[in-house]
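Of the protein chains in this complex, one is absent; all others appear in place.
Note that the chains are named A and B in the order they appear, and that numbering of residues resets to 1 at the start of each chain.
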Amino acid sequence: MERIELTAAWAEGQEVLAEVTKESGVRASKCYQCGKCTAGCPVAFAMDKTPREIMRLVQLGLMDEALQSQTIWLCASCDTCSTRCPREVDIARMMETLRIIAKRKGFVAEKKMDLFHDLFLKSVEKNGRVHELGLILGFNIYGMQPLKDAHFGPSMLLKGKLSPLPHTIKDNGEVKKIFANVRKRGGKL
Amino acid sequence: MKRVGVFVCHCGTNISAAVDCEKVAENAKSFPGVAYSTDYKYMCAEPGQELIKKAIKEQKLDRIVVASCSPRMHEPTFRRCIESGGLNAYLLEMANIREHCSWVHPDDKERATIKATDLVKMAVAKVMQNEALVRSTIPITKRALVIGGGIAGIQAALDIANAGHIVDVVEKEPSIGGRMAQVDKTFPTLDCSACILTPKMVDVANHPNVNLITYSEIEKVEGYVGNFDVTIRKKARSVDLKACTGCGTCIQKCPTKVPSEFEMEMMDRKAIFTPFPQAIPNKPVIDRESCRYFKSGKCGVCQKVCPTNAVDFTQEDELVTERYGAIVAATGFDLFDDSVYGEYGYGKYKDVITGLHFERLLNASGPTMGKIKRPSDGKIPQNVVFIKCVGSRDEAKGKAYCSKTCCMYTAKHATLVREKIKDSNAYVFYMDVRTPGKGYDEFYTRTTDQYGAKYIRGRVSKIYEKGDKLIVWGEDTLLGRPVEIEADMVVLATAMVAKADAAKLAQMVGFSYDQNNFYTEAHPKLAPVETHTAGVFLAGACQGPKDIPESVAQASAAAVKVCGLLSKEEMPTEPIISAVNEAICSGCGMCVPVCPYTAIDLKVIQERVHGKTVSRKIANVNSGLCQGCGACTVACRSAALNLKHFTNEQILAEVDALCL
Partner (left out) sequence: MKYAYYPGCSLSSTGVEYDISTKKVAESLGIELWEIPEWNCCGASSAHLTDHLLALALPARNLAIAEEKGLDVAIPCAACYARCKATEVEVKDSKEMQKTISEVIERQYTGKAQARALLDVFVNDLGLQSISTLVNKPLKDLKVVSYYGCLLVRPPRLGFDDAEDPQSMDKLIEALGGTPVDWAFKTECCGAAHATTKSEVGFPMIEKILTAAKEAGADCIATACPLCMSNLDMRQTQVGAKYGKNYSLPVFYFTELMGIALGLNPEELGISKHFVDALGIVKKLNEAAGRRDTA
């Protein structure tokens, strides 16, 4: 394994660390590396780094490595870690913030997940609500797997669970304005 | 002309790093009354004290200001110093430029220096108003009280008694022995706890200078150092200790079974019981809450079978009051309630137990006769998981502090699992292994190396039952991988916490406790067994988590402090007490109920007014009882009460010095 020069890495990571700390409100320095987060994490089995290791990277200012990790995308936001953390570190919130910043910096380790969330929010911005059929179709087409889960389609339609057309709410453009106002305040949507 | 000397201390770099001490000394020269001012690196050291004494003589100083640390730290030192220089001790003022200045303003030397100068200016203004005060003396009652009969209390009592003083030990439970009696073996030697404890229990019980008062609690404490008046509630035992021979027939015949507290509820005891076979006194007590006779009026079997007619249902609680010169608090600890860890299922899964439960499972006279068996089905566990820091080092659910003993007793438990159960596995989940004690780290090394316990660095997140197994989820943080263990039993190294009623006792006696309800020592380094209340000392885990050797050492230390006090016939009192200006006291009596030490009453005086003798009431301060808190001076509407050394004039002089 490559040796890390910690002093230089620390200096290099400062800016992003400050950004992460400010946006998340989570002080990584509180973490004492007990691993209880990882021990209970339902997705840990699939991660390239355990949640504790992500916290460690942030503690040492190794921000790029944290931001490029799959882990921050695989986090299911179930809050088990934050609920049980003996140091009251909101790890889930840290993951969420790292993901937002990773996207901003163009580090997207899980392209499909990112695509899904983009399409989801596009649907919300356009219609005020999510059009599930449109979302799934769009995701499968853009995600280059047009037949994924297609077998659910017919029965879903029959059961009245998917409507072929989106439902657009009559909100006088309020939801669109919410998106616009968030963008005005620097939100990268 | 008053001549004030100012002595500014650098405290090494503690003060001088943040405050320009030379400049402070220089500035002080211009304050009214200052005849001499200088600075020095260590004013409290011998050369510093000599400097002060020499200056008193050569500069003809008649009052002194030392600008250094808190008076809590060195006021007694400098009082002694100026006394030996020929001045009255109360003509000293200290300006606290360390705790109140350099330590809190480390980053702005210029402004810290201005503040230090102001603090000195105030001290000079005050010392100009100071008056010489004279100490009086009070007699000392040569009898000590030890509260708590665990190993710390026993040791303190033995040491005090061996020095020739009478000592009473008040124990809440029916027997002395405390937590150590529940422990099976002790680390790092693995010698049997009972084998070393019970002889001491016998010694203390048989000592001519010791009175054991078991099944009793402190009801009220009045008075002060040298003369504490303590009321003790002797709970109704329902058994006449003099008549009872301890034959045990009553226990055998008692029809009511209840879970035994001593056996951590893994075994039953009777409603009339002794907590354990080696109890002292080895005579039973009736638990009236479970006794059939007390609940329904029927039964009375114990009374019928008692050959000496010792069972007495009519006994009542008895209150006795005794005077003591000194008190040792040795009330011990409780266990943290692990049921707040829903994710561990403590209280839900029978085979998730605490370390103290495990001690009883190891013990030859315990519920399993010393065989390690699961509480649920009595099977011998093959895979035993230990989890450390449960309730400790956990701000979210438990306590922030380290319980200090768990690393060692868990190593002991893991060793004993490997020793007692063939082909067993002992897994220890830990965050750190802390073994700073003589022979401790060697013991831990043997646990892993010789006994093959597997240590896994990480906290456990979840335990759940699957069939008759307990599935334990953790992370091996050294591998960076989630791990799972199919365990047969899980032992939680549970935090030591202050006794549930610890705060109540502290308030009753009048000493302080910390945010965790552990009793506060007077100084963490230099007065670790004293409290801020004179005459009250601390021993054992009531002051903070401790193991047996440490508790014993602290108990002996507390005993020495008690003996030091009791070896004197009388002791000087602090002259900083309230004084009544009889001329202006209106006798309204407002001060009487305000005084927390019942030191003030009203007396009638006769005086001549316009040639006639009239009598009127005025306040009267008992100088023996007054502790100088000053509450009365605030309550007094006519400002007739003044606290010596902190008079209204003296305080106002300080304020004026700063503000005018």
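Points to keep in mind about this one:
As a working rule, contacts are C-beta pairs under 8 Å (C-beta built on N, C-alpha and C of every residue); 3 or more make two chains touch, one makes a residue touch a chain.
For clarity, every value in this text was computed on a predicted model and none was experimentally measured.
The hidden chain, counted over the whole complex, makes contact with A, B. Residue A:82 is the one among A:33, A:50, A:69 or A:82 that touches the chain missing from this view. Where chain A meets the omitted chain, the residues involved are 23, 42-43, 45-46, 74, 76-80, 82-83, 96-97, 99-100, 103, 110, 112-113, 116-118, 120-121, 124, 128-130, 132-133, 136, 139, 143, 149, 152, 155-156, 159-163, 167, 169-171, 174-175, 177-179, 181-182, 185, 187-189. Contact between chain B and the unshown chain involves residues 341-343, 345, 348, 462, 464-466, 471.
Note that in this section only the chains that are shown with their structure count from here on.
The mean-CA centres of chain A and chain B are about 50 angstrom from one another, to the nearest whole unit.
Listing the residues of chain B that touch chain A in their complex gives 343, 389, 393-398, 431, 457-462, 473-477, 480-483. Remark: chain A residues 32-41, 44-45, 49-50, 52-53, 80, 84-88 touch chain B in the complex.
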